[in-house]
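A single protein chain has been omitted; all remaining protein chains appear in their positions.
This part shows chain A:
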Amino acid sequence: MADLESLEKLAGVSQPSEGVGGARCSEISTDLIRSLTELQELEAVYERLCGEEKVVERELDALLEQQNTIESKMVTLHRMGPNLQLIEGDAKQLAGMITFTCNLAENVSSKVRQLDLAKNRLYQAIQRADDILDLKFCMDGVQSALRNEDYEQAAAHIHRYLCLDKSVIELSRQGKEVANKAEENLLLVLGSDMSDRRAAVIFADTLTLLFEGIARIVETHQPIVETYYGPGRLYTLIKYLQIECDRQVEKVVDKFTKQRDYQQQFRLVQNNLRNSAPEKIEPRELDPILTEVTLMNARSELYLRFLRKRISSDFEVGDSMASEEVKQEHQKCLDKLLNNCLLSCTMQELIGYYITMEEYFMRETVNKAVALDTYEKGQLTSSMVDDVFYIVKKCIGRALSSSSIDCLCAMINLATRELEADFRGVLSNKLRMGFPATTLQDIQRGVTSAVNIMHSSLQQGKFDTKGIESTDEAKLSFLVTLNNVEVCSENISTLKKTLESDCTKLFSQGIGGEQAQAKFDSCLSDLAAVSNKFRDLLQEGLAELNSTAVKPQVQPWINTFLSVSHNIEEEEFNDYEANDPWVQQFILNLEQQMSEFKASLSPVIYDSLTSLLTSLVAVELEKVVLKSSFNRLGGLQFDKELRSLIAYLTTVTTWTIRDKFARLSQMATILNLERVTEILDYWGANSGPLTWRLTPAEVRQVLALRIDFRHEDIKRLRL
């Protein structure tokens, strides 16, 4: 038994005093005994060994005596083993229990701490509520005291108010969002009372108040949010505010739609535009509502721009270290919030209806201006041109005031259509009636133009109430229309410039995003292009005037040239000098006719007309010259006549007409030659600064008009 062994050792150690040599070996080793040879020595060793043996025996006896006690101790020890295990388990259990209790205590105490905090807050809240009640009490007190003219009492209340914690007032502002609702509803109610000044825009004003309220909340809370949550969190605050804003906007717009009959009006307008309306809406009645809607939209745009600016600059600070992706994600969130909020959608809807109604307003008012067109003596244009442009400007201006670029562009497009198709059509129809001539051959024309008038007025769906009472009036109407067309062209260019400068301000505020300017420029250039269309119409009208009024008159006057002989002797030539046979009368006639136009056409148109006239005279005169025959003096006479004519025409035109008469002048030079061969002094290498406008064949043709030149000489010429 291992246990026994160790126990023996243990016993040996425990009795060092009894076993003197017990623990050590005998002093006499076996080797020593073997080396002994002397008997004496052997005996001595033997004796010592015997002595040692006795000691060992004694020690053994002592040890054997102890065996019983040791055994009994061992039994007790064995009995104690299970007890020890039990104690260990109990100890562990106890330790677990202590930990649990400890945790429990910890929990309880933290809960107590929380409770304590809550209690504190509750106390604070109660305190605040008390303060607010106090505040209200003070206010009521001041009011009632003032009503009762008890000024001392009022002063006491005010004193009490001033003693209140400043933070109470600050805190009460936080509840403003809700208070706003009340404030704004109150105003709605007030709206019905305020029947005068701002009544026409009461809904725009209501929205403004709402937006201003929210803007104030953002202003006051932004620093708080920034301090406690850090930058980049404003978006979250505004997201929640926007929900409330949308709720309020919905209410206001609902009220607006109901009170102003907005939908109903829109539907009526739509039917009117489709010509299927039972009743016509007076455009003037739409005026106030159109103004109000644009104002409402302008306020919304301003508010949304404010939010965008605030949120993006807050994001900018918050995202200064962020990745490009995060930045884009934030930008997307911002776009989504502002583009998809109910406010945006509602306003887009209102503006959609607005555009259709504004279009109707513009069209109907333009029609009215055309119907009421009047002409005052001494004026070049009639009333409708100024009226129409006033209307168009007003409508585009109103669209501009909405601050919506898409709305503005749509109205520019619609104005372009109105001017290009409708109004230009009106003027074009008037010109198509023609300029009545007074000569015999044109009585027929008068009939056809009367038929034309009937046709065009039927096409327009109405009769020209003024009618054409006399040819004079018809003439005037034509000329006034020409002036009108020219002014339209000018006005469109002016309108374009005005709009351009008006909008630079808008774009500098960054309205409408990056494309806004490009969109606007494109629409505006379409509008500007209509100016050229009016210019084309003017040219058409002038050509008509020239071919139907000027040419039939001028042609007979030129034809009389043929009845004046240019084959003359000295005597006749002198006689012509005293009694001009043709040119003076012709100039007089021209002057008379042109004076009629000069008085009633704008300088620019008059200039164009005289230009057409001089071309006509040059072409027609060339024709009759080629039909005449000349001798030397006749050629000289023609040269004199042509010089007088050119001199006169130079005085009535602002630009040089020499070019138009170059061919005729060269013909006069040829008709003035002494001999056929003299032409060579002016031809080819000898022409000097002169550029011949006549071909060699034409030169021969003109030479042949001289009856005193021989055909062979002309044929022989080398040109």
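Everything that follows uses one rule, which is that contacts are C-beta pairs under 8 Å (C-beta built on N, C-alpha and C of every residue); 3 or more make two chains touch, one makes a residue touch a chain; residues count from 1.
Quick note on the criterion: contacts and distances are computed from a predicted model.
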Protein name, per the UniProt record, of whichever chain is missing from view ("DNA-directed RNA polymerase III subunit RPC8", "26S proteasome non-ATPase regulatory subunit 1 homolog", "Ras-related protein Rab-30" or "Translation machinery-associated protein 22"): "Ras-related protein Rab-30"
Selected residue (touches chain absent from view) among A:Ser312, A:Thr356, A:Ser383 or A:Thr471: A:Thr356
Contact residue for the chain not shown (choose from A:Leu414, A:Leu427 or A:Leu642): A:Leu414
Residue of A:Gln515, A:Gln539, A:Ser629 or A:Asn686 touching the missing chain in the full complex: A:Gln515
Residue of A:Glu43, A:Asp335, A:Glu577 or A:Glu596 touching the missing chain in the full complex: A:Asp335
Residues from chain A at the interface with the omitted partner, ascending: 332, 335-336, 339-340, 344-345, 348-349, 351-353, 355-356, 359, 404-407, 409-411, 413-414, 416-417, 515, 518-519, 522, 526
